[in-house]
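Excluded from the complex is one protein chain; the other protein chains are retained at their positions.
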Amino acid sequence: MPPVLLSASFRRVLFLSIFVLAFPAAAEKVKLDASQWGHEAGDACVSCHTKSSSGLAQQWRDSAHAAAGVNCMDCHRAEREDADAIEHEGQVIATIVSPKDCGRCHTKEFEEQQGSVHAEAYSIIEDRLPALAQNVGGSAMQAASCDQCHGSRVKVRGDGTLDPATWPNSGIGRINPDGSKGSCSSCHGRHRFSKAQAREPEACVRCHSGPDSPDKEIFEASKHGMVYAAHREEMNLDAAEWVAGRDYTAAPTCVSCHMGAAGKLPSTHDVGLRNVWSLNTPVSKRQFLVIFEDGAKMELPGDEAAPRRGTEMARADGTVGVVKAVATPERRRQAMTLVCVECHGKGFTEGFMRQFDAVVELYNTKFGEPARAIMAGLYERGLLTPTAFDEPIEFTYWELWHDEGARGRHGASMMSPNHAWWEGMYLVGRNFYARFLPEARAAAGGHADEVVDAVLRANGQHEWLDQPGQMSAILGFPPQEVE
Amino acid sequence: MPPVLLSASFRRVLFLSIFVLAFPAAAEKVKLDASQWGHEAGDACVSCHTKSSSGLAQQWRDSAHAAAGVNCMDCHRAEREDADAIEHEGQVIATIVSPKDCGRCHTKEFEEQQGSVHAEAYSIIEDRLPALAQNVGGSAMQAASCDQCHGSRVKVRGDGTLDPATWPNSGIGRINPDGSKGSCSSCHGRHRFSKAQAREPEACVRCHSGPDSPDKEIFEASKHGMVYAAHREEMNLDAAEWVAGRDYTAAPTCVSCHMGAAGKLPSTHDVGLRNVWSLNTPVSKRQFLVIFEDGAKMELPGDEAAPRRGTEMARADGTVGVVKAVATPERRRQAMTLVCVECHGKGFTEGFMRQFDAVVELYNTKFGEPARAIMAGLYERGLLTPTAFDEPIEFTYWELWHDEGARGRHGASMMSPNHAWWEGMYLVGRNFYARFLPEARAAAGGHADEVVDAVLRANGQHEWLDQPGQMSAILGFPPQEVE
Partner (left out) sequence: MPPVLLSASFRRVLFLSIFVLAFPAAAEKVKLDASQWGHEAGDACVSCHTKSSSGLAQQWRDSAHAAAGVNCMDCHRAEREDADAIEHEGQVIATIVSPKDCGRCHTKEFEEQQGSVHAEAYSIIEDRLPALAQNVGGSAMQAASCDQCHGSRVKVRGDGTLDPATWPNSGIGRINPDGSKGSCSSCHGRHRFSKAQAREPEACVRCHSGPDSPDKEIFEASKHGMVYAAHREEMNLDAAEWVAGRDYTAAPTCVSCHMGAAGKLPSTHDVGLRNVWSLNTPVSKRQFLVIFEDGAKMELPGDEAAPRRGTEMARADGTVGVVKAVATPERRRQAMTLVCVECHGKGFTEGFMRQFDAVVELYNTKFGEPARAIMAGLYERGLLTPTAFDEPIEFTYWELWHDEGARGRHGASMMSPNHAWWEGMYLVGRNFYARFLPEARAAAGGHADEVVDAVLRANGQHEWLDQPGQMSAILGFPPQEVE
């Protein structure tokens, strides 16, 4: 493809266009417009629920839905043939209101959300559940833990009610009875469905906290979080559009950078759109986001050539898709940067991004790749069984990339020095040197030199281990005292 | 006892009655009514404390006590014969205002609180302090740590002043010089004694946070916490009664579910009343709460027969009590559920409770019981000394149930997937397989098969360990790469 010179303004349109893609509607359900709001049975719902489960009705009364005349039945009504239709006080309803249902009015949000890493959160872990949730934990853990964030594959019983092994559930990648993926109420708490609430950092806490993804803690420990805490009441969280730099300037929240509008950058419900790196992987990759003609999306390693528009590609689910557009890592970075520059200079922003990228690259080359090579060597020589987690080193390796390694990379990406270092890379280093290597050598036995130490020697970043005479005051012993 | 048919309304009265039990007053101190408020020396206290420790006086000025005309002396006055009476600026006062003192006006709250798990918090750990606080830590830790939550056994010196090894202290099970147990200011911060403050989740943080009981963190990471953070200002925290579903509907706090009024359910100051399970134990049990004629209370395993009214029972302190009422696990669950259904449907609530119970049962049968059996085997054969914590495996076992096991169970009970799994059952599984079992086999030596592996074989939930060929992509190695 010969290079094409584009005018600056055309390039801007092109650049932004990927962030306002209108996908072909995946929803088959009837669209609703305002003239159809206000189902005639709605008053009866509210009247009864003012006595029974009254909080639920009050939350709705406090909602934009109530103000707009959208009632219980507008969202919960179902067709008799729907898998999860039940009869309730003379009405045919479904307990679950799926993204497809919400999409009857909130079309743009639904289309952006479908195919996003959020919508795919259950699909991408389903084949891993036996090894971790079942073996290390037990089947009860899936409903109460994994599925509460990732979503459940909701099972409808013969009578239309929902199997308690799969529901209650508001996991973000829930496989709904109508085939749609996700749960809007994961972020927009029922039955208020508040914009403002979903814009607060606490909206993400249920899933983005804890050892493997302490994003809420990282935010709180960052300059952004510190300033947000002080100025929350000036954040204008209820604004219709909530454009950074216009509607608020005190601080960003999670939503600002990952989904929010800023200057000319439009908002999106595809939360991963602006992410350059895969950070929750054994080794991070810069990634393309491929968008297909049918609205599906796929991440691809950014070190291969970008697929061209019109190319047919096999997808994870076995189908073939036609490429409609590709967001390159550079474009994804540019999009994120458009948020930064609402409050920071360009030099500041670029300097920060370099510091972040350097941490990811350090993790990759010094720890991630060697650890993976060592594990591969152990598996290949049959020194470990293929079953995950039946040998202690598999927990060490898992936590090295999935927990402390992810924390270090996320900490650097969102500016919590504590998470980047003490809860991140310090532990990566400590566990690599003091736990993983000894365990790997023990597992390798007579093969330790070829499986473990050869990898370290080839790497070149571990030579300090061979310099036992370096003195430092760090442990509290002045160098001269130690002879 | 033959079954008795009761009318629905009578059953409701009976059901709720256990939650409004009026105990025989344990307080011997004179009761106060409003006509006695406003001790004549109070003005002098305030006048002086406006200059010295002025914050203390200002907190009181901002309090409901000040508004009602209750002054310093109304609470702090003492009789010369009181163990902790001191003379202060010409008045006889006591530094500690005990629950018995508060109960002179707040009779219902005092009676509910006495005998509760909160009031007994020091008594239930007293015999365990040598092994943990003294041996593993040291005696200074008791005053600064254990006792700050559990309460101290307050020691009065000869001159009526309080021994600094036991005071300052506002632990919730403090043994006061007047014999009463607890400290109202543990939750209601001095000298404001605010209802609103005690209704916030932060009221519980001092004790219900950290590795062994991260309840505040669990709440914050739950849907409830996420919605509370957004809508705190609508929570009507200052309301006189604060009935869920009536006075507030945005979200519950700790108090809502464990102590709060909801619909027809009355509030209580017995924080454990609505808890079905013992969750901080090696193996969880469903529990009866037995209430005796003299107001004392006792938890009993729910898998035995419920004691009947009028039965005489021996109690932990050696005394014999006459059973006045028994709250069965089912009734305790029903009481808690009355809070849930103010905002959730019955099916939702039942489904959630099943998910929670399933986690507790999984913990019990897959990890708690086998680990206990293995430890018992080691102790019985003399493979471990009876002294706790002098062998490393005793720390591993302790943390298995007391820390990560408790976190997993609490996480499931209050809907933090992170705590249920990553900070809970994932660690239980990891530590059971990768630490506890190897340490137990090492301690057992030649007895490992009978003491350790026989227990696993009999259990039936660890068979995956014997299937070394299970492939999974979870560690980052596609199954086909590992041969």
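For reference, chains read A and B in written order, and residue numbers begin at 1 within each chain.
Note that a residue touches a chain if its C-beta (ideal position, glycine included) is under 8 Å from a C-beta of that chain, and two chains touch if they have at least 3 such contacts.
Since the structure is predicted, the reported quantities are computational estimates derived from the model, not experimental observations.
Looking at A:E220, A:E299 or A:E391, the residue that reaches the missing chain in the full complex is A:E220.
Summary of contacts with the chain left out: across B:Q36, B:N135, B:T319 or B:Q467, the touching residue is B:N135. Screening A:K181, A:R199, A:K216 or A:H419 for touch with the missing chain picks out A:H419.
Looking at chain B, the residues touching the absent chain are 52-56, 58-59, 62, 95, 127-128, 130-132, 134-141, 143-146, 148-149, 161-162, 164-165, 167-168, 170, 189, 192, 194, 196-197, 200, 202-203, 205-207, 209-212, 281-282, 372, 375-376, 379-380, 385-390, 392, 394-395, 397-398, 401. Residues of chain A that touch the chain left out of the display are 220-223, 225-227, 229-231, 234, 244-246, 249-250, 341-345, 347-348, 350-352, 354-356, 358-359, 361-362, 366, 411-412, 415-426, 428-430, 433-435, 438, 461, 464-465, 467-477, 479, 481-483.
What we mean here is this: only the chains that are shown with their structure count from here on.
It takes 120 degrees of rotation, in steps of 5, to superpose the Cα atoms of chain A onto those of chain B. Between the Cα centres of chain A and chain B there is a gap of 35 Å.
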